[in-house]
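The complex appears here without one of its protein chains, the remainder shown in place.
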Amino acid sequence: MKKVIIIGFLGVIAYYLLSAFASVPFGADLIKGVKDFYLDKSPNDLKVANVVTSIVVNFRGFDTLGEVTVLFLASTALGSILYRRRSHDSGLNPQRTAPEASALVQTGAKVIFPFTIMLGAYIFIHGHLTPGGGFQGGAIIATGFLLMLVSYRKFFIEHNALTWIEAIAGSTFVILGLLGLVYANNHNFLENFLPAGKLNDLLSGGIIGIIYVAVGFKVGAEITGILDTLLTVKETGLDPEEN
Amino acid sequence: MVISDPVYFIALPLLTAFLLPLFGKIYKPLIGIIPGLVFAFIAYISFDLYLNLVPGKPIVIQLAGWAPPWGINLVFSEFSGFVVTLITFLAFLVWVYSYNFKKVGFDNSKKYFTLLMLLVAGSIGVVLTGDIFNMFVFLEITAISSYGLTAFYKGRDSAEAAFKFLLIGSLSSTFILLAILLLYKQVGTLNMAEIAVKAQSIDPKMKSIIAILFMIGLGIEAEMFPMNGWVPDAYSQAPGPVAASFAGMLAKSGIYALVRVFYTVLEVDGIFDLLLIMGILTIIFAEFSAMRQTRLRRMLAYSSIGQMGLIMVAFSFNTKAGIFAGLFLMFNHAIIKSLLFLASGFLTYSTKQKKIRDLDGFGKIMPFTSLMFGLGAFAIVGLPPFSGFWGKLNMLVATADSNLYFVIALILLVAVVEVVYYFKVIGRLYFRQQHKEVEVHKPTWNAIAAMSVLAIVIIGVGIYPDLITDYLTKATNELFDKASYIHNVLPNLSLN
Amino acid sequence: MQEFLTYGIYGTAFFLMLLGLYAALVKKNLVKIVIGLSVLDSGLHLLFVAVGYISNGTAPIFSPAVVGKNVVMVDPVPQALVLTAIVIGFGVTAVALALVVRLYRKHNTTNIDEIKNLKW
Partner (left out) sequence: MNSLVLLLLIIAGGALLSYFGHRINQLLGNITVFIVALIIPIYWFTQVDFTETVSLTISGFHLEWGYNMYGKLFSMIVMILSPLALIYAIGYMKDQKKLATFYFSFLFSILGMTGILMSRDFVSLFIFWEIMTWSSYLLVIFFGKDVEKTGIKYMVFSALGAYAMLMAIVIINNNTGSMMLADYFTAFGGFSLQTKLLTGILLMFGFALKSAVMPLHVWAPGAYSNTPMAYTSVFSGALSKMGIYGLGFVVVNLFAHANMSIVGDVLAWLGAITAVLATFSAIFQDDAKKLLAYSSIAQLGYIVTGIGIGTELSVMAGLYLAILHAAFKGVLFMAVGAVERQAGSTDMTVVSGLVRKMPFTFFASLIAIIALAGIPPLGGFVAKWMLYESLITNGNFLMVIMIFLSSTAAFLYCYKFLFGLFLGQQEPEFDHVKEASPLMVVPMILLSLFLMVTGAYPGIVLKYIAAGMTNLGFHDVSWQMSVLTNTWGDSVNFQHIFLAVVVVFVAFLIFLTWRGYKHSTKVSTKDISVSGEMIKPEDNMTYSKDFYKPFERVLQPILKWKINKYYDEFGKGLEALFDFMRRIYTGNGQTYAVYVITFLVILLVFSKSIFGY
């Protein structure tokens, strides 16, 4: 009964929303909005070939700062939600009880892992030139680590290192932004203060590339940390604080 | 302008949050001290900026060097500045209070302060931003940090509360995103001022659907009636200071967003009637539920919802008097509810059940905390000479000015219910014999300091409300004058 | 054709969204609810990208091949927005899963109907 009602409700919602969207025909270029400005300024002023990147990192860089924060937040929140007094000090390392993967998988993982990392790095370094960017690259790097985590029971990630990477990458972003307050023409937060370079050059786009690299590192580290937390923490004994 | 720039409100907490783990590696106590310094600094700059604000000339900050319709901008106006100042002030007090609230260990307090800082930064971002999608991002930052903080304590039902919060919160973000998408496709821009200009040309049917989606999405954040099931759970399970910051920041940014969207960005006929009805329903259901609560924090949470309903009603009049009253109520709610939650943090510190009846005779054994709770209760039900009274009086005057006598009667009848449940608690605190063997946790000096400051504000504003009415009037004018907001954000735009 | 694409592509996105919503509203298993929310998000992201499409547009990248030529590019803004939205959705999902782990530890069940210690 409940299901029927809910399906009915969903039907009503679908009807109204679809009828709303139907007035925005697919593929129609209806609006004269900010996008034309972006399409114009990105290659000409910023010298960034990938307009999405220039929007993400420059025009709407503040959003991206928020985005990075969300990821950071998620990993912190995850840590705080799943935190338990792990016996770091007593020398006992956390354990994963998942069975060891077969040798085939292990070897394959070992072979693929460096290439995955490299691909990820390539993607975020070329974020302003080709599709992709810091987030995508970071995610790919994290999948490399996920592969290793799944394949090897004894593959442990050094959380200290992750913390350092996260902290440095994150603060690079903010500090680059703050430097804009001092050095850039309009003294704006996150404003580009480096020479823009030449379109379709690796070293173009001013701070955009640098920020994307930082984002890549940060995202990679954070997603890896999240995966590690979710995978590892489960198997330790019950915390005395609980229940 | 380099020192007092609104961008610091967001950049500094974020930077500190990113770097906090490193500080912890240098010297452990730094993880508690550094956030305090940051909060103190942003509180200072918010007061500095707000007090030096030239009327009619909000500080509009463009980010990344692009002027408003293209880049994201921050608007520190009389209205948003007021809310930001309130938030930073409370953030600092919450930090003072929670500096050694419960000894939760190094790793946990690192996470606690990180999450708290991001909650503050998120709420400020929601209030300051002039870009609708950016607002969504900050709403999400606020929401995710709230999930984390709600589930902070283990051993309670905090995870359950957080999950409900998350479930509803995701729906909220979905609907906000849908609304933003529809809006973008109609006007081609995300800047709130430019949307406000172009919104007139949107097809009214489309506009009403966008308004509905915003109403749902932002209503969830603002604790509107059928969508506030998460509130009592989250408030009651979160740590005491966090519940205070929920009331002071999360709810405030939610209602700010709601008000900003419907007053400035999107003008829809009939939305205010809807807001009025939903506000009244919110009040009724919340206060009635609060009446029958047996747990202190849950009671406070329901009461908080009721207050939010009252604020919605005040804003729904769409008159200057209504906005003024709404702002006054926002101020009161932030200050008084924070005090109540902070006091209840120590009242229910050790009892596991957090029941009201466990509090018999606490007035004797925890005199200061009980006094603060009593003061807060007196203030929140609107007894003079505390600040709650002026808010309520202004609210009722505004209601009468809108000729809604029926609403006055309703609000006042519900207020009687409010009186009953608060005075039940006071009666138990002060006029009952205490149970044997109660475990008492005396408030620490910093908690006493934080609560005292709030109490002083309550009494000060109660005796002399003109301390803030000037600022409230200015904020009212700013919110009511949509044209000047647009003009200030987009100076080069010719209005037609 | 236009009509078909409008309803077809938007419809797919909406179908995904409603599917996710249905799971979130009806399924009792916490994990399924989280999956539902995820699917809901995906549908929304698809909708974003679909709305940003402009007929015969290319990706908004000024690679050497298109520089100087008069090409139509799709609207880059929704793509930028969807990037943000995806990341946020990811964060929320991660937190949700962590909460599910916590709830399972405490209640030994993932049935949402049995997890209501906090009520009224």
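Quick notes on this structure:
Order as written gives the chain letters A, B and C; numbering starts at 1 within each chain.
Everything below uses one rule, namely that a contact is a pair of C-beta atoms (placed from the backbone, for glycine too) under 8 Å apart; a residue touches a chain by one contact, two chains touch by 3 or more.
These figures come from a predicted structure and were not determined experimentally.
Of the chains displayed, those contacted by the omitted chain across the entire assembly are A, B, C.
Contact with the undisplayed chain is limited, among B:366, B:415 or B:475, to B:415. Here one chain is not drawn; of B:37, B:51, B:365 or B:400, the residue touching it is B:400. Touching the omitted chain from subunit A are residues 6, 9-10, 12-13, 16. Considering the complete assembly, subunit C touches the hidden chain via residues 21, 24-26, 28, 33, 112-113, 115-120.
Mapped onto subunit B, contacts with the missing chain fall at residues 160, 163-164, 167-168, 171-172, 175, 204-205, 207-209, 211-212, 215-216, 220, 226-227, 229-230, 232, 268-271, 273-274, 284-285, 288-289, 291-292, 378, 383-385, 389-390, 393-394, 396-397, 399-401, 403, 405, 408-409, 412-413, 415-417, 419-420, 423-424, 427-428, 430-433, 464-466, 469.
We adopt the following convention: only the chains that are shown with their structure count from here on.
Just to note, of A-C and B-C, the chains joined by more C-beta pairs in contact are A-C. Inter-chain centre distance (subunit B to subunit C, centres taken as mean C-alpha positions): 29 Å. Centroids of subunit A and subunit C (each the mean of its C-alpha atoms) stand 16 Å apart.
Residue positions 133, 137, 140, 144, 147-148, 151, 154, 159, 162, 178, 184-185, 190 of subunit B are each in touch with at least two other chains.
For subunit C, residues that reach two or more other chains under the stated contact definition are 47, 51, 77, 81, 84, 88, 91-92, 95, 99, 102, 106. Subunit C makes touch with subunit A in their complex at residues 2, 5-7, 9-11, 14, 18, 21-22, 25-26, 47, 50-51, 53-57, 59-64, 67, 72-73, 75-77, 79-81, 83-84, 86-88, 90-92, 94-95, 97-99, 101-102, 105-106. Across the complex, subunit A meets subunit C through its residues 2-3, 6-7, 10, 13-14, 17-18, 21-22, 24-29, 33-35, 38-39, 42-43, 49-52, 55-56, 60, 63-64, 66-67, 70-71, 73-75, 77-78, 81-82, 129-131, 133, 135, 199-200, 219, 223, 226, 229-230, 233-234, 238, 242-243. Note for the complex: subunit C touches subunit B at residues 17, 24, 30, 33, 37, 40-41, 44, 47-48, 51, 77-78, 81, 84-85, 88, 91-92, 95-96, 99-100, 102-103, 106, 115-118, 120.
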